[in-house]
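All protein chains of the complex are present and in place, except for one that has been dropped.
Note that the chains take the letters A, B and C in the order they are written out, and that residue 1 is the start of every chain.
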């Protein structure tokens, strides 16, 4: 693909770095700093996390989302302990089996219509299998926002976490787009995690204006029994020049910039949604809550639009496309794209 | 469980060792023998396998069925290559994630009604996922006989193997009960494997009269690119006193003893089936083809019968039980068990 | 190698099965038995282990020595925790990196002249490396008897275990030939393990008259935090027909048969040693304590003798050979072999 891109609607990871984040990187580039996180930027970024998620929060920065998920789950699971995840989970479909390879843990993919897990989906695994022969379900991993652009309501999260707790299961949230979910629900990050009983979080910065910045948060420092620092290192996620990742997080968590970026991304998707609802031949296939729209439309139309804008066909068989917006998408970008869609369908 | 067992209907692995197999072990216990397979018994056993499956067969003995499946698949798959298997596969539900831990490979469990995979089940995985992000489907693993006591017809196997071949997939058969399937279908072992295009086989002896004896067969010596001997060793499946495993296989493959044992096991199940069909309150839930019957019956009846005979409740929610017979089950055992079932339901 | 063997001096794993052990296998072959260790033979074998090693002993049977070592260490080590072992350890040189592959743990091989580790060898690792960057030394693994046919004295073991304890290290003994060491030292098995503070043991039966029978013992049931049953299963070391392994151990531990076999093996080596000391051109290179002799002799002589007797050149560069005896080696065998050596050198 060598398309000269104006604005991509393919993924929020196609976005540039937000100016405040880039400024923070530049500002951190003064003089020497001790490696591996023993620096002032990291200390401040960790403090920001604790302000956001509570004092008992244990934070580890990673390079990418797969690194965050694998570090989080490998710190909590022994190799015979399994993860229950939606069949649509990034962990299941987009991490090339990194968890299986690194930690040996099995993932049980659970088919759901909307990419959300509920207690009834977990129930059958509670007493499945025969003793040591069956991989032991130990963690539930959910994505908030979901891979289909949906969100778990706070009450759904609480119910799932309570269910997990009653059955000795840990709850991990893949929050590559937690900011978008919080923006959509009008809540704090904490209300979606610590407050409802989530145990571990992969918190994404990269898709929300950062250069590359992901973090693993444990909300009870004892839960990983000292494993996390070693897992982070073995998982090749420990940066020597940590200050440059920390500075991004400090900037992102300051003055609710994370919320500002995410709200904007969501608003641009809402704007696009308003447009496409009225374009005949386009059927929006899933609830639009955050910064993604899923839709089916004619294959020929898709091809015509892809000549001008970059986006992915999510499911070739239908075909179903995914359109995403991000912190840098402008109303003008959206309108141009919508016009293009409209023209292409004419 | 400290029940003094008369005859177990729980599993064919509850059986004793058949006299001809035990005799072969005793006969091999003469003098010294070089370790790790460099002995006359192993040479003869390998020759027997080649006679049965063809000259290009490459054989490795393992200690148990999980060892065989993991050795077979780990010799063929790189860690980012995935296995497509029925959700009911032993590999998925009864090996505690050994393959994931040892080889890092993902298993995609495919839900089917009868535990059998067909091309249409595989189709959706052929173009699933996005490039390197998605674990690459590389092998299909099926169980013959299935975990539900069913069998693949030769034509079904051929169709699946041809489909696999067209799409660059390898076919592995978990043949812990291949003998029972061959007996049921009235075919040779070869007709169910090499002749239809199967690439690799876990061939079971333990459930068919042996003490402990499993084997991995590759039907094209080049297919594992030299990996298998090292995989067998690293998977802790290389016996020093190999002659005692080899002798079992030589005995099993001589004069079609494998067929004799399996036919008997199947016949005992047929006899039991004939009985229970007429017992009211027992519903046989799956086709009876080999040496297993699945049935639903009243929970109280189950408990009464379990006081006298050992067997497993396969699915607690229904409840559905599994009854198995083996080479040593006698008509008298069957009749006693059937009588007990009848009395318990009265 | 298709040499017709009379008596091998290559390894104690070239031996046949002792009659009492084979008799026990035959005796266990009565009727059905529940799989995976839930049977009377396993219960009795475990009781025998507890009688030998104390009531707090937790026992898991495995198929081979690599399986025992990997099961023991993987139950105790997290993947970033390392093993300190002599560079000559079976774990290091003869298990094809099975521990690394299965558990991810690093082995630090420590060069020693006699294959024995002492506190001074461990000392440099106590403060080596920088924090999370360095694999964390957590276990010491020693072989008793050593791979060079030597033994640790009780006092040496005690000193090593106390040192380990002071520094938070676990002590594992690879006791593939623990019986030979106990015979050489005139002690109980317990005196060499529990009583001196060993934490985990791989106890070998295969090289001491069994068909295939190895066991992992933990002397504090809490030490593996519930891991061992799952590790045993994932490591492909859980036998379905467990009674046939258990019966061997019951027989081996009954009436000190283990001692009887080991003493005989050692005595045959002593007899051979007495012979070869007087043969010119043969230099015994290491202390002879158990059932192995290491010696250098002329390469041409080696080749002549190998035409009649099977044994290994241990170190091709010198060349240094290893001669081993076992429970079934007879005085006549030894004398014939010694005569052959003498003639060959003439």
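Some points to look at:
Keep in mind that, in the parts below, contacts are C-beta pairs under 8 Å (C-beta built on N, C-alpha and C of every residue); 3 or more make two chains touch, one makes a residue touch a chain.
Computed from a predicted model, the values in this text were never measured in an experiment.
For the options C:100, C:121 or C:336, the residue in contact with the chain missing from this view is C:100.
Between the chain not shown and the residues A:45, A:70 or A:228, the one that touches is A:70. If you put the hidden chain back, the residue from C:30, C:155 or C:316 that touches it is C:316. Touch with the hidden chain on the side of subunit B covers residues 78-80, 104, 132-133, 136, 227, 229-234, 238. Subunit C residues in contact with the hidden partner, per the touch definition given at the top, are 79-80, 82, 93-97, 100-102, 104-109, 111, 124, 127-130, 132-135, 312, 316-317.
Residues of subunit A that touch the chain left out of view are 1-3, 5-8, 10-11, 13-17, 22, 25-26, 29-35, 38, 40, 62-67, 70, 95-98, 101-102, 206-207, 211-212, 230, 233-241, 244, 310, 328.
Heads up, the rule we're going with is that only the chains that are shown with their structure count from here on.
The greatest centre-to-centre gap from subunit C, using C-alpha centroids, is found for A. Top-ranked chain pair, ordered by C-beta pairs in contact, is B-C. One inter-chain figure worth recording: subunit A and subunit B are separated by 41 Å, centre to centre, where each centre is the mean of the chain's CA atoms. Mean C-alpha position of subunit A lies 50 Å from that of subunit C.
Multi-chain contact residues of subunit C (touching two or more other chains): 230, 233-234, 238.
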